[in-house]
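To start, the structure itself, in structure tokens.
For this depiction, one protein chain was excluded, whereas all remaining protein chains were kept in their positions.
After this line comes chain A, so read on.
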Amino acid sequence: MSLLTFLAQQPEPVQRAVDTVTTGEAISFWVLGPLALAGALGMLFARNAVHSALWLVVTMLSLGVLYMVQQAPFLGFVQIIVYTGAIMMLFLFVLMMVGRDSSDSVVEVIRGQRLAAALLGIGFAVLMVGSVARALTSVQPAGLAEANTTNGGNVGNIGQKLFTDYLFPFELTSALLIVAALGAMILAFVGRDGKPAKKTQRELVEERFQAGGRVGSIPGPGVFATANSVATPALLPDGSVAEESLFDVIEATDKSRLSDDVAEVAGTAHEPDAHALKGSES
């Protein structure tokens, strides 16, 4: 069978057996439903951004467990792994980088944003109410008992549907995700404002050595037994002043005041020897 015939195929109408809601299912719904709702409300009203994210995690976990209870274990665990484990974790990551005390600014950046948001919100609410009302009145619960027991079970059936009837949307979605990932990488690796990307450590080192001149740090001021001021020039091994240690703005200490240190550095000073034992007189 070629790809085109696959795509042209309509999903065959399945003989649906009406499924009843068991007591356990009802109990878990009345526990998880309010929990999910509380999570959503908490997300809206929490002051702290990280607390908001955590409330949303509660909602997502409740939804995941609801899926499991409604005979869709694969969907439930994938919900937990993908949404709770990966997506919310990335959210948290960003929130933590932003800082724990930063709060949202209430200034409207885009003109008419609130109006548009209100309109779209109302529209979405109408859609939701419409679909939920329809689900409550005219849709017969089909149940997954058949899909879960035949033909490789829950996971096998999902896989088969994905790679036959829904192959094209599936491939399109993955193409979209790859494009998004590539875009993110390009944005991250190319520097902003037309500047080239950040240089690597090796490039920086080579650049520094290529330029010639001094590679290491310039000498600091001299620190001797007699002086520790920044104005004191550093001395080279032969006792001469290291010019690079002098500042333009600070007047350096006169070298004559450092004669003892110069002699010490140059190795022409007296070394402590047995004379020292005799005291200063002789």
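Quick note on the criterion: contacts are C-beta pairs under 8 Å (C-beta built on N, C-alpha and C of every residue); 3 or more make two chains touch, one makes a residue touch a chain; residues count from 1.
By definition in this document, contacts and distances are computed from a predicted model.
**Q** Under which of the names "Helix-turn-helix transcriptional regulator", "Iron complex transport system ATP-binding protein", "NADH-quinone oxidoreductase subunit H" or "FtsX-like permease family protein" is the non-displayed chain listed in UniProt?
**A** The missing chain's protein name, per its UniProt entry, is "NADH-quinone oxidoreductase subunit H".
**Q** Kindly state which of the options A:43, A:78 or A:167 is in contact with the chain not pictured.
**A** Going through A:43, A:78 or A:167 one by one, A:78 is the residue touching the chain not shown.
**Q** Touch as defined at the start, partner being the missing chain; which of A:93, A:124 or A:247 qualifies?
**A** Hidden-chain contact among the options goes to A:93.
**Q** Pick out which of A:155, A:179 or A:250 touches the chain that's been left out of the picture.
**A** A:155
**Q** If the hidden chain were put back, which residues of chain A would touch it?
**A** Its contact residues with the unshown chain are 24, 48, 50-51, 54, 57, 68-69, 71, 73-74, 77-78, 80-81, 84-86, 89-90, 92-93, 96-97, 100, 148-150, 152-156, 205-206, 209-210, 215-216, 267-268, 271, 273-275, 277-278, 282.
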